[in-house]
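Heads up, the thing below is written out as C-alpha cells.
Just one protein chain is left out here, and the rest sit where they should.
To keep things simple, chains are lettered A, B and C as they appear, and every chain counts its residues starting from 1.
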Amino acid sequence: MIGSKISVIVWNEFQHERENPAVRAIYPEGLHATIAAALRETPALNAGALPLEIGTATLDQPEHGLDEERLAACDVLVWWGHKAHEQVSDAVVERVQRRVLEGMGLIVLHSGHFSKIFRRLLGTNCSLKWREADEKERVWVVEPSHPIAAGLGEYFELPCEEMYGERFDVPAPDETVFISWFEGGEVFRSGLCWQRGHGRIFYFRPGHEAYPTYHDASVQRVIANAVRWAAPRVRIADRCPMSPPLEKLSPKTGAFARVGIVQEKGEGK
Amino acid sequence: MIGSKISVIVWNEFQHERENPAVRAIYPEGLHATIAAALRETPALNAGALPLEIGTATLDQPEHGLDEERLAACDVLVWWGHKAHEQVSDAVVERVQRRVLEGMGLIVLHSGHFSKIFRRLLGTNCSLKWREADEKERVWVVEPSHPIAAGLGEYFELPCEEMYGERFDVPAPDETVFISWFEGGEVFRSGLCWQRGHGRIFYFRPGHEAYPTYHDASVQRVIANAVRWAAPRVRIADRCPMSPPLEKLSPKTGAFARVGIVQEKGEGK
Amino acid sequence: MIGSKISVIVWNEFQHERENPAVRAIYPEGLHATIAAALRETPALNAGALPLEIGTATLDQPEHGLDEERLAACDVLVWWGHKAHEQVSDAVVERVQRRVLEGMGLIVLHSGHFSKIFRRLLGTNCSLKWREADEKERVWVVEPSHPIAAGLGEYFELPCEEMYGERFDVPAPDETVFISWFEGGEVFRSGLCWQRGHGRIFYFRPGHEAYPTYHDASVQRVIANAVRWAAPRVRIADRCPMSPPLEKLSPKTGAFARVGIVQEKGEGK
Partner (left out) sequence: MIGSKISVIVWNEFQHERENPAVRAIYPEGLHATIAAALRETPALNAGALPLEIGTATLDQPEHGLDEERLAACDVLVWWGHKAHEQVSDAVVERVQRRVLEGMGLIVLHSGHFSKIFRRLLGTNCSLKWREADEKERVWVVEPSHPIAAGLGEYFELPCEEMYGERFDVPAPDETVFISWFEGGEVFRSGLCWQRGHGRIFYFRPGHEAYPTYHDASVQRVIANAVRWAAPRVRIADRCPMSPPLEKLSPKTGAFARVGIVQEKGEGK
C-alpha cells in the first residue's frame, strides 16, 4: 500500500495441469489462472482498498517469470508448488527472499509448505502429516477480527481435500487465523502469519491439485483478503551501517590497544 | 536434559587471536578457551542441574571440528565468528541446522549475528547498526524470571564494548531477556530467545574480540545459564509421514477422477 | 473501519491543567484538547484512509463522559490519566473493557499505565521505574514497517521528559514498535501493541504533563497512526453458546450416568 495499486503475481509450477487430465479438467488454464481470476473478481471488504493489478508466472518461463525487474515491481507474490520444488533455481529463491525482507508480501499455498522459499524464510523443515483420502476439511476461524478472516462465518467446509496434520514444523506464528478439523481425526493450523524483515508471510493450507478447492468462494475470499493484508507498508533495503555516536562519549583510558582492529572490521561486516 | 549430562561445544573461528596481538593479549588461548573455562567454573543456579561436559572446536579443524559423530553427541553449541563467516562450509551449516531442528541448543554470540547458521535458522538478514568506540554498555534485565537472567541484578555494565543498535533485523523473538543502553545513544535487544524445530536458540550481544568481555562474571553467568536453558528436551528426527485415518471416513462419491495422483505424490513429498 | 469514519474520543482526567499553572501554560485547554486538535490536523499516511471524527471526554463529566450510548458509538478511545485513577468508576472501567473486547481500539498514554482500564485488560501490575529529571528521551523505531511508525525516521527525540525504566510489568506484547533510550541510563519499551478480545491496544510512553510533549510533531504522528491502526475491524458481542454437533456422533454406551448434569450446566455457563 505504498503506491496507488497492489501489484500481485500468482506463481505456479504448472506441471500437474499439463500432465494429468484429471487435474486439467479442474484447472484447464492452470490453477494460477483460476486464482488470478478469483482475485480480479473478489471485491475488497475494507474501506479505501487499493485496486489489485494481477499477473501470473510459471516455473517454465525464463527465470521462472520472476526476473529482477518484475519482482522489483511486485507487491505480493502468491506461491503454489508441489512436485518441482527442486527445479526452482536458488538465485530466484534468494531474490524472492530479499524482496520479502524489503517488504513484499508472500502468500504460500498448500504444498508450498515444502517450497525452497518458504523453508528458507522460516528456517525449519516445514514437515507435517498428510493423507490423500478425499475427506472433509472444516476450517475454523480462530481470529474473527483478523483482516484475513473478513467476510467469513465461524467456519467453512471443503467436502474433499488432502489431509495435513500436526505437528507442522514451523516457527511459532505471529498469528493463528485458522485451524482445520479433518474427518479422519487430525487437526492442523491452516492459516498462519509471520513477519520476516519488513514483509508479511501468510501460509494457507487448502489447495490440493486434485480438488476444485480454488473454485471455492471461501477459499477465494481468504486469498483475496490475504493479498491485501500482505501488501507492503514500506520498502527498505538491507543495510548494516557504521553509525557515529549521537551522544558525546566519555574520555577513554586507552586501556585497550586496538591496533589493526578497524581494518579487520571491514571484512567481517 | 535427556541424558545424565549436558555436552557442550564452544565453537570459535579463532582468527583474531592468532593475527592480532592486542586480541591475543586478552584471550591467549582463544576466546573459546576462556568461555569453556568459564562454563566449567560457573556453578549452576537451578536445583538438580546436570553436569556440563565442555569441549571446543575451531574453524581450521577438519569439518570445523563439527563432524557428524561429534555433532550428534552435542547438546548445546556455542558459536563465535566474525570475519570468516564465509569460510564455514555449507555442509557443516546444514548439519548444525538439522541438529538444532532435532533439539540441540544453539547460543550465538555477538558478531555471530552474521554467521551462516544464525541467518539460515532465522531467515532474515540479521543486520544492525554498529560502532567501535570503546563505549559503555548497560545491559538491562527485562525478564528477571527468565532462567537466563538467574543470579543477575537489574542490570550489569560493560565499561567498553562495541555498539550494536536497532533495528536488529531478526524475527520477533519468543522472549526478550535483555535490552542494552549505549553511552552513544542507541538501544539494542541484546538477549533474545527463539525456538526452531525442537531446538532453542539464544542470541547474546556482548563480546567484541577487542575487549575482555568474556572475562566478565555477569557475561559468564549469562552464557552458563543459557547453556542450561538451551539443553535439549527431546531429540526428534525430521519426518513427513503419510498417516492412515484415525476415524472411519464417509463413503466417497467418486466425483474426483484421481488417476495417477498417488504416483506423483511420491515425488513431491 | 467498519463504518465510513473512525469515531475517536480523547479522554483526560483533566486535573493537573486546572490545578497547576505550569501545566496550564503548556495545555491551556487541557491536554485532551491539544491531542484532539493534533488528530484533526495530522493527515493520514495510508491510502484510502477514513476520516476521523474527534471528540473529548473528561473525568468530571457524568459517567466520565463515557455513557453507554457514547461508548457504543466510539471506535477508538485515547486515555490519559495520572493522579486520579482511583476516581474512575468501576462501572465505566467495565464498560470500556467490554467495548475493547468487542473490537474498540484503546490508546493508553504515559501515566495511563497505572489506569484501572489498562491494568484490567492486561492483568498485571504495570509497574515500572520512574524519575522526573527533565532529561532527554530518544525513541527508537524497532519496527519501521509497523503502521504506527509510518512517517518517522529511525528515531525521534524529546529534549525533556520523565524517565520510565524497565522492567515494565506487562504481558509480552504482540509487537514492540518503539524502545526508548534515556539520558540517565535506562531503556524502556515505549510503544507496545496487544490484542484483547477483538480490540487492539497500544501503549505509548511519552507525555508527562509538565512537558510540551503532545505539541511534538513526531508524538502527534504516532498517536494519529495508532488511532488508525486500532480502528475496529469487527464488532462481536461476547457469547458462550451451546453448539449442536456438526457431525453425527457415534452411539454411546451409556456408561456415564449423567442424571442432573444438564440442569446444573445452566448455572455455570
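Everything below uses one rule, namely that a residue touches a chain if its C-beta (ideal position, glycine included) is under 8 Å from a C-beta of that chain, and two chains touch if they have at least 3 such contacts.
Please read these numbers as outputs of a predicted model, since none were measured by experiment.
The missing chain, though absent from the view, touches A, B, C when the full complex is examined. From the options B:Ala84, B:Ile236 or B:Leu249, the residue with contact to the unseen chain in the full assembly is B:Ile236.
Among C:Tyr27, C:Phe114 or C:Trp229, the one in contact with the hidden chain is C:Phe114.
Touch with the chain omitted from the figure is made, among A:Thr58, A:Ser111, A:Asn125 or A:Ser180, by A:Ser180. Although one chain is not drawn, its touching partners on chain C can still be listed: residues 16, 19-23, 25, 82-83, 85, 97, 101, 111, 114, 120-125, 127-136, 160, 163, 165, 169, 171-172, 174, 183-186, 194-197, 209-211, 238-247, 249-250, 252, 255-262, 264-265, 267-269.
For chain B, the residues touching the absent chain in the complete assembly are 1, 4, 46-50, 103, 138, 144-147, 150, 174, 183, 195, 198, 232-234, 236, 246-247. Where chain A meets the missing chain, the touching residues are 138, 140-144, 154, 165-167, 172, 175-176, 179-182, 185-187, 189.
Everything below uses one rule, namely that only the chains that are shown with their structure count from here on.
Centre-to-centre, using mean CA coordinates, chain A is 31 Å away from chain C.
The distance from the centre of chain A to the centre of chain B, with each centre set as the mean of the Cα atoms, comes to 27 Å. The distance from the centre of chain B to the centre of chain C, each centre being the mean of the chain's C-alpha atoms, comes to 36 Å.
Residue positions 174, 183, 195, 246-247 of chain A are each in touch with at least two other chains.
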